[in-house]
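Written below as structure tokens is the structure these notes are about.
Of the protein chains in this complex, all but one are displayed in their positions.
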Amino acid sequence: MSATTTRTPIAPEKPATHKPGGTLYRGREGMWSWVLHRITGVAIFFFLLVHILDTALVRVSPEAYNAVIGTYQTPIMGLGEVALVGAIVFHAFNGLRVILVDFWSWATRNQKVLFYIVIALWVVTMLGFVPRHLMNVFSH
Amino acid sequence: MTSENHVETTVVDGVHHHQYDIVIIGAGGAGMRAAIEAGPGAKTAVISKLYPTRSHTGAAQGGMAAALANVEEDSWEWHTFDTIKGGDYLVDQDAAEILAKEAIDAVIDLENMGLPFNRTPDGKIDQRRFGGHTRDHGKAPVRRACYAADRTGHMILQTLFQNCVKLGIEFYNEYYALDLVMTEVDAGDGTTRQKPSGVVAYELATGELHVFQAKAVIFATGGFGKIYKTTSNAHTLTGDGVGIVWRKGLPLEDMEFFQFHPTGLAGLGILLTEGARGEGAILRNASGERFMERYAPTIKDLAPRDIVARCMVQEVAEGRGAGPDKDYVLLDCTHLGAEVLETKLPDITEFARTYLGVDPVYEPVPVMPTAHYAMGGIPTNVKAEVLSDNTTVVPGLYAAGECACVSVHGSNRLGTNSLLDINVFGKRAGRNAVEYVNSGVDFTPLPDDPAGDVRRLLEVLRDSNGTERIAAIRKELQDEMDKGAQVFRTSESLDHVAEVIAGLRDRYRNIAVQDKGKRFNTDLLEAVELGFLLDLAEVVVASARNREESRGGHMRDDFPNRDDEKFMQHTMAYLSGDAHSSVASDHIRLDWKPVTITRYQPMERKY
Amino acid sequence: MTTATLETTSTDAATKSFTVTFLIRRFDPEVDAEPRWQDFDVEMYATDRVLDALHKIKWEQDGSLTFRRSCAHGICGSDAMRINGRNRLACKTLIKDLDITKPIYVEAIKGLPLEKDLVVDMEPFFASYREVQPFLQASSAPVAGKERVQSVAERARFDDTTKCILCAACTSSCPVFWTDGQYFGPAAIVNAHRFIFDSRDEEAKVRLDILNDKEGVWRCRTTFNCTDACPRGIEVTKAIAEVKQAILRGTP
């Protein structure tokens, strides 16, 4: 039961061949928040893989675990942790935004406002975390 | 997607051949309404130069008339009378009766198909006032227009398309019909006559030609407002179908009657529905006067369109126009309130905001008449069968919608009667075509090389390396038509336009088509469309020159009165002699056809 | 050639014209292997539309420039294109709303096969549309010669999604649709929504089932590009959210 047409039969199993490129789409808050959400999600995922493995070293020996976890305490890794926490915090807050947008029509209408709230909360959280963490990392 | 529908397509000398019982040209309201009737009953194809949902039926705003009497007393007889009076008695009254009577079913059909009409508090289809629709033969305005906000046409187009999808109608989208194939057959009485045997179409995507052999052909190609500059019509309304039929030597009826809608956005022509005035909006001149009170004391701003348009032009001509150049009047909706505007007239509110930067909630909107609707077209009888003269039917050929002239609109169409027309007569065309093809007729054999004419036409155009720009000729045509053949006409102005057109026809032979490619060559198609525009403008002007009276949409300054004695008849224009000569009188023959009068004798038209 | 009176008589400063540069992404399948950018200078007025600019180019400079258009006032859905990186209708985008100190970029919508210049193959788009059964299905026979009754509130429930003109601005702005073109896309969901929430329709469940598919509503990542792009102001993402919830509930 569908209208038929005689033009350009598409073969849906095979994705359409797109001509490359064009300019970057200038999406707004919704699109960029999703891009960030996706990037942070992937980053966290890969960190999580590593983090499970390194934590599993506790089962090998205290020395092995401490050796690896020691590298987490170097200044470079300290900065990396800032990035990681930044990613997690954004992903978490934005994840909550996405959930609200999904289930609450006010939020669907005001997703842009919520996006800026996410950014604000992120800044606040990071202001709480970063100085404290860097003090820990760079002390002694 | 059933297999018994399986189409065999063959290619001969690069031309694709198809066979269908019924071929419908045009996928606007009329075409799709016909398809919904035809599809289930016969093997049907719809050819459209646009994707169906792009058709200009979607632009219609205000409503569709039917005496449902959902909100106040009404009857189809009153509707018939209004239609006849609105058309200044040039209406064929048998057709008007059918229109008004079948209106009720037409609206109900659409509702049952899913059309989301606005509702009354008790859940019935809501109705609003519209110009020229009255209770009890002109006593007072009546609520007769069924509507869906100011998107009635959009909803009709979508609903019809949805039902075509449901029925699995076969569409050939972006195929331009360019010729009707006629075959000489034995008429049975020793003579021969022309019978339609198919359609030739140009596939935009590939540049290839297709011949659709058919037992019945239905034209539903819409209007030709693009002969004018200021118009509510789409760029694609170039009158191809009417032009094709004309070039086949079939007559065109009442071509001088073109409707100018009073409220187009000034300078742009984008339409603001009469529904606005139906909801209470008021026309004012520069001094804020409600000038329609002077011209039509009983129904004021809701007088029929020809009258309102004329009054507006007169106000401006007499120096009472608004704006820096005093060249428009104002449509005042401010007293309606944001609520009514946002819920009942949301689209036109947005048009005014977007295109003029004027917010109708706070400011009156600059408006001027805009070329809107062709009352004339391909003559048909009430069965939607095309006529080759005043009475003779061309078997198997049908026309419906704006391209046809039944004539239910006479010299001036009432608002909301066109959406009705496309549904009532679209349905009739489809139904009668099915009956015809199932009555045992066979395919009429195609002549040798049926696509020959089109191929030659396109080759000439594609190979043309002239010096004239298509757009320049078209612009001049449109500008001149606006000046000489618009709301007011005189023999002088018409003579001048005729001369200009003759010159343009000469220049058309020397045009340049820059795009030489095959795929999506819209440049080439614009050249073809310009040819149709020139042909039709010529007929419009010739018919207008010939009608030395003022009636409905045709206002002759030099003959300001209606002259029933001489002109109470339809104009019939025939192509005769050299089609390609530039001089209209060489190839246009004008004749008359009597008006069918059943129960309403012509009276003076006062509101 | 006669010029329109508007241009010659008007002294208003607001109607002064200026030159605008358009960068258009051209592609002629018969000649080009790859799309290319071409620039055009056009005299424009502030109140002109981008569509007017395309027409001026086609009609005065290069007749081979190809694009679709019909109504010229935003109701037919022919001319969705990417203008300065965002999906817009050319006929609803006014020059005054663009920054004309920089060139204006115009290119075809993304994610559908490019056919020529600004024209894409719309067939995959309509195929998705057809698949959601976008038509009223009501088995109960209405009283002969009468409309089905529907309250004002029931009618209002799906009003927003009846406005769709199938322009594809939404679907071709959706990052998920760009990835493989298999996602049903917002337009199809909008048109399903129109019937799912129509009190007269009886087959909402079937449509919900169709959209509860691998390529259905769950692929939407709420990026809101569709809502931003919709020239009819339809709250597309909200409609999608409502369909998601209807699927979760199992009923509209």
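The letters A, B and C name the chains in turn, as written, and every chain counts its residues from 1.
Everything below uses one rule, namely that a residue touches a chain if its C-beta (ideal position, glycine included) is under 8 Å from a C-beta of that chain, and two chains touch if they have at least 3 such contacts.
Going forward, contacts and distances are computed from a predicted model.
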**Request:** Would you kindly match the missing chain to its UniProt protein name, picking from "Sulfurtransferase complex subunit TusC", "CoA transferase subunit A", "Succinate dehydrogenase" or "ABC transporter ATP-binding protein"?
**Result:** "Succinate dehydrogenase"
**Request:** With the full complex in mind, choose from C:L23, C:A46 or C:A127 the residue touching the hidden chain.
**Result:** C:A127
**Item:** Positions on chain C where the hidden chain makes contact
**Value:** 123, 127-128, 131, 176, 179-180, 212-216, 218-219, 244, 247-248
**Asked** What residue numbers in chain A mark contact with the hidden partner chain?
**Response** 2, 4-7, 9-13, 15, 38, 41-42, 44-45, 48-49, 52-53, 55-56, 58-59, 61-63, 65-66, 69-70, 72-73, 78, 81, 85, 88, 92, 95-96, 98-99, 102, 129, 132-133, 136-137, 139
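The working rule: only the chains that are shown with their structure count from here on.
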**Request:** Let me have the rounded angstrom distance from the C-alpha centre of chain A over to the C-alpha centre of chain B, please.
**Result:** 57
**Item:** Rounded Å distance between chain B and chain C, as computed from the means of their C-alpha atoms
**Value:** 26
**Item:** Geometric centre distance via CA averages, chain C-chain A, whole Å
**Value:** 31
**Request:** Indicate the residues of chain B shared as contacts by at least two other chains.
**Result:** 165-166, 205
**Request:** Would you pick out the residues of chain C that each touch at least 2 other chains?
**Result:** 126, 130, 133
**Complete:** Given the complex, residues on chain B that touch chain C span 50-51, 53-56, 58-59, 104-105, 107-108, 111-114, 116-125, 148-149, 151, 154-155, 158, 162-163, 165-166, 205, 229, 234-236, 267, 270, 324-325, 347, 351, 354-357, 469-472, 475-476, 479-480, 512-523
**Asked** Which positions of chain C touch chain B when the two form their complex?
**Response** 1-2, 4, 6, 9-12, 28-31, 47, 55, 58-60, 62-64, 66-78, 92, 94, 115-117, 119, 122, 126, 129-130, 133-136, 142, 145-152, 154-155, 158-159, 162-166, 195, 198, 200-201
**Fill in**
So, in the complex, the side of chain C touching chain A is made of residues 25, 27, 34-35, 82, 84-86, 105, 107-108, 110-114, 121, 123-124, 126-127, 130-131, 133, 173, 175, 180-182, 221-225, 227-228, 235, 237-238, 241-242, 244-245
